[in-house]
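In this view, the complex is presented without one of its protein chains, the others remaining in place.
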Amino acid sequence: MTRIHVPVSLRWSDIDAYGHVNNAEMLRLLEEARIRAFWADDSLGADADAPATAVIAGGPGADTITLIAGQQIEYLAPAPYGRRPLDVQLWIGRLGGASIEICYEVRSPVVDDAEQEVYARASTTLVLFDVATNSPRRLTDAERSTWTEYLEEPIAFRSR
Amino acid sequence: MTRIHVPVSLRWSDIDAYGHVNNAEMLRLLEEARIRAFWADDSLGADADAPATAVIAGGPGADTITLIAGQQIEYLAPAPYGRRPLDVQLWIGRLGGASIEICYEVRSPVVDDAEQEVYARASTTLVLFDVATNSPRRLTDAERSTWTEYLEEPIAFRSR
Amino acid sequence: MTRIHVPVSLRWSDIDAYGHVNNAEMLRLLEEARIRAFWADDSLGADADAPATAVIAGGPGADTITLIAGQQIEYLAPAPYGRRPLDVQLWIGRLGGASIEICYEVRSPVVDDAEQEVYARASTTLVLFDVATNSPRRLTDAERSTWTEYLEEPIAFRSR
Partner (left out) sequence: MTRIHVPVSLRWSDIDAYGHVNNAEMLRLLEEARIRAFWADDSLGADADAPATAVIAGGPGADTITLIAGQQIEYLAPAPYGRRPLDVQLWIGRLGGASIEICYEVRSPVVDDAEQEVYARASTTLVLFDVATNSPRRLTDAERSTWTEYLEEPIAFRSR
């Protein structure tokens, strides 16, 4: 089981009046993990820091835009603020022709051997969209072969 | 078909570097519509402005907390910034024992007789949680009878 | 004393773990009021809804970009969430060659004859920047004459 691990730091402003990470803000954390895991844009700098899966030439001005077709999320436990980054784990639930399903588990920070709490599980359907032709484009061979390693069962959500 | 209509104003900061309402920000718009549609908190002021469905004594300090168990969203068209509020339409997709499924369509502003564009469709599973007993609580009769009028088919999402 | 009044609706997510509008979020409210008061972009739609001061052809893709050189804000009272829009009052504190100082008072919602609370006072120095020449550009005569009507004393902040 090969997952991409992206540490994502919380901000105190992610916490809402209930004292936990806000439900919509949780999708921002997913977005940040997804971009760091999949975009390979020179302009982001520090490409040495990018994971091996970062092979989409993404970002504004790029040839490919990544459109989000849909998302699903399940909240398992309230996530508190803390100094250490959350451990967002990502994998590919499905490799389609022009789309991929990205799956996530948002976990409590990695602290020694302590067991982690799972705050949320989610999935995003991402469509690769070619700016020049204004239409979806097929995954490249490079994308497909890179991501196949991270293919795992999609999340079985409790409902729907 | 009876829906609750909540006008929700966009902010320019909802727009991300792609020039459209950000995918996570869209869930904030749902949250805002949901709170305005369902919370009946005196502290919100202007209860005369609240719709008839606003019967949950919500908000921090209230007896009932509304926990979000899960959400699903489908993006149909990019939503641009504009002066006029979006027309968020809500209905109840399912009335459970201690939970409800809220369904949404996020539509372009109401402008005369112009046909509206649907930007997104979504659903939220909300659990009513009793602060005193620290456990889910059943819908009250008042809640059930008020909301039954807005019961409609849940959204059939394209995927999953 | 002529001020521009822009109603800006709060969102529940503006409220942080302290139960009040977050300090940084307050600047988003200023931004929203400023854009609605000064931008005259057809793409915003509903120009009929724009105030008379909205004469900058702003927004991405426009000839003029409005750059923010600096801001100052003073928080006078915590702002709670509520259904009714805050009353953001704006005026011009200084008309420069290529820049203006916008002043704000963020006030509690307008409710009949009730006295309003002032939550914050702030100022923004805005530079009009010409995209084609990549440099600041002078105020046009139309801008200057339109805005002169709203010229009032700048805010005397308590400190600095």
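Every chain is named by a letter (A, B and C) in the order it is written, and numbering of its residues begins at 1.
As a working rule, a residue touches a chain if its C-beta (ideal position, glycine included) is under 8 Å from a C-beta of that chain, and two chains touch if they have at least 3 such contacts.
Owing to the predicted nature of the structure, the values given are computational and were not obtained by experimental measurement.
One chain is missing from the display, and on subunit C it is touched by residues 17-18, 22-25, 27-28, 30-31, 59-60, 65, 67-75, 123, 125, 157-160.
Against the chain not shown here, subunit B presents residues 12-13, 15-17, 19, 22, 24-25, 81.
Counting the whole complex, the residues of subunit A in touch with the unshown chain are 8-9, 11-13, 19, 28, 31-32, 35-36, 43-46, 49-50, 59-60, 80-84, 109, 111.
Everything below uses one rule, namely that only the chains that are shown with their structure count from here on.
At the interface between subunit A and subunit B, over half of the residue numbers appear on both sides, which makes the contact a same-residue one.
Among the remaining chains, C is positioned farthest from subunit B, on the basis of C-alpha centroids. Annotation: 36 Å between the Cα-based centres of subunit A and subunit C. Subunit B has its Cα centroid 25 Å from the Cα centroid of subunit A.
Of all residues in subunit C, those that touch two or more other chains are 12-13, 19, 81.
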